[in-house]
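Okay, so here's the structure we're looking at.
The complex is shown incomplete by one protein chain, all other protein chains being positioned as in the whole.
We just call them A and B in the order they show up, numbering each chain from 1.
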Amino acid sequence: MGVAANIRRWLDERFGWSQLMAFVEHKTVPRHPFSYFYFLGGMTLFLFGLQVATGILLLLYYRPSPNEAFESVQYIMTQVRFGWLIRSIHSWGANVMILTAIAHMFSVFFLKSYRKPRELTWLSGMILLFLVLGFGFSGYLLPWNTLSVFATKVGTDIAGQVPIIGHWTLVFLRGGEDVTGATLTRFFGFHVAVLPGLVTLLIGFHLLLVQRFGMSVPPSVEADWKANPARVQEMRFFPNFFLRELMAWYIALAILGALAAFKPWELGAKADLFASAPPGIRPEWYFMFMFQTLKLLPAKVGPIAGDLLGVLGFGIAGAVWTLLPFLDHEKRGRGSRWIAGAGVFALAYFVGMTLVGYAAK
Amino acid sequence: MEYPDANRARPGVSDDPGRRHFLEVFLGTSVVASLVSFFYPVLRYLIPPVQAELASDTVLAGHVGDLKSNSGMIFRFGSRPGLLMLTPDGQYHAISAVCTHLGCTVQYRGDLHEVWCACHNGTYDISGRNISGPPPKPLESFDVFVKGQDIYVQRKKNA
Partner (left out) sequence: MLDQDGIKMKSVESRCGWQWGLPVTFVFCTALLFAPISFAQQAKNSCLDCHSQLDPPLHVSPDEYTASIHAQKGVTCVTCHGGDPTTDDVDKSMSTAAGFKGHLERKQVPGFCAKCHADASYIRGFNPSLRTDQYAQYLTSVHGKLMAKGDTKVAVCIDCHGVHDIQPPNDPRARVYPTNVAQTCATCHADAEYMKGYKIPTDEFALYNTSVHHAALVDRGDLSAPTCVTCHGSHGAAPPGVASVENVCSTCHVFQAQLFDSGPHRNAFASLGVPGCITCHSNHGIQHPSDALIGTADGSVCVKCHSAGEPGFDAAAKMHESLAKLDSAIGRSDAILNRAELSGMEVGEAKLAQSEARDDLIKARVSIHAVQSDKVDQNVQAGLAVAQKTYQAGLAAMAERSYRRTGLFISLGITIIVLVGIALLIRRLESGSGN
């Protein structure tokens, strides 16, 4: 008996290894014109793993204090061997990951994978998306440059607009009334401890549910397959689908490496808390659509402040979107078409407002 | 690597042992090479660089003995020059060396016991206060600590 077989037997006697392997061997992925969208979830997971790895490496040199944060990032970029690579991959990777997370969400939305029995998968996924945006927001402050500090100011100001709990939220996030070194410490804690812990738990839950329910199939394909069982096509997850996913992961890593070498993430200028905001201050692209909406809203809409209306609007929209599985009941019909239409509008609004935000300097 | 028969319904290239072997070696080598190209930078990254400390608020400006009494020297403080002086009373003083007029590098004048800018004849006292000539503002002054043989210069802490 070979060494590998011995190890397998050892694990099997204790952990039911062969049962686990049997499950993996039998896991299949449906094949249909929309199958490519199945890559998005795994890609987000891969990028998360990459963020954790590069993040841990950065942790070895980063110092979370206003006196040293900027200098430590500068040190990583210029003194540490390949520090520029690790840091740029982490910064670019964050943006790519958020992009794939949003794409994953929209693809699940349009393919209607959130329906029964997968409601909690959608719910946990939405919470994961909010946590990932929290990762982006908290991480953005850590280099402590001008853009970081002012983007954080603007972002937490908007959070403070929420009625009743707004001010408390603002003080909680900032560690005080203003953005200071206390904010940096707090955001660092969120970014490297709180959020990773929460996200890991939720990813575990999310993946467990995905394994439990298997991959869903879009309604049109499902109907077709029901009518013509011979047309059902499946691919084995391991090794077939996984090898393809591996190719996608290699491509993603290559893209990030190229970005790091050709467009390294900028260092900026060290934040000066006493300076006034530089012109053209704007948040990262994933918050741009909200920022731009608030900019376009008039100061007052009737008796309500424009900003407040915007914040409430997004809050309600977000809540409705998150609770979608519990609102979408019918299999097909007008209701489901309305929801698809709303999704198209949401996507168009998101993309459109983001572009407008960048165009309107 | 064992695959169930369902995946090998048709004889073809997969049955050719030579080609199979080649593919395995090819793929195996390239995967290992790719992993090396990923982990080599990570391993280099883990090794601490020569300059272990950040050039932040404190910097090693020089060593005792570098300066003669009643003289000054330029040292690097972050990205700007600083001026370290040893006055006749044996005290070290450190100020920014960037003249507040047009940015020239100032120097210590032992004959005047003052700091002087050669560009437009601006003068400051050893605490950095501008006393004559064009400079409109004083020079930022720093704290100096001597630890053993090392002279450290530190930005003054704000309250």
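Please note the rule applied: a contact is a pair of C-beta atoms (placed from the backbone, for glycine too) under 8 Å apart; a residue touches a chain by one contact, two chains touch by 3 or more.
Keep in mind that what you see is a predicted model, and the values were worked out from it rather than measured.
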item: Identified contact with the non-displayed chain, of A:W84, A:W122, A:F187 or A:Y286; value: A:W84
item: Selected from A:H90, A:R236 or A:R282 as touching the chain missing from the view; value: A:R236
item: Contact with the hidden chain (one of A:I56, A:A193 or A:A254); value: A:A254
item: Hidden partner chain, residues of chain B it touches; value: 3, 6-14, 20, 23, 26-27, 30-31, 33-34, 37-38, 55, 76, 78-81, 98, 102-105, 118-121, 133-134, 136
item: Absent-chain interface as seen on chain A, which is shown; value: 77-79, 84-85, 88, 233-236, 239-240, 243-244, 246-247, 250-251, 253-254, 257-258, 260-262, 264, 266-267
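Quick note on the criterion: only the chains that are shown with their structure count from here on.
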item: Residue ranges of chain A touching chain B (in the complex, touch as defined); value: 57, 60, 63, 67-68, 71-72, 74-75, 79-83, 85-86, 236, 239, 250, 253
item: Partner chain A, residues of chain B touching it in the complex; value: 3, 7, 34, 38, 41-42, 44-47, 49, 51, 54-57
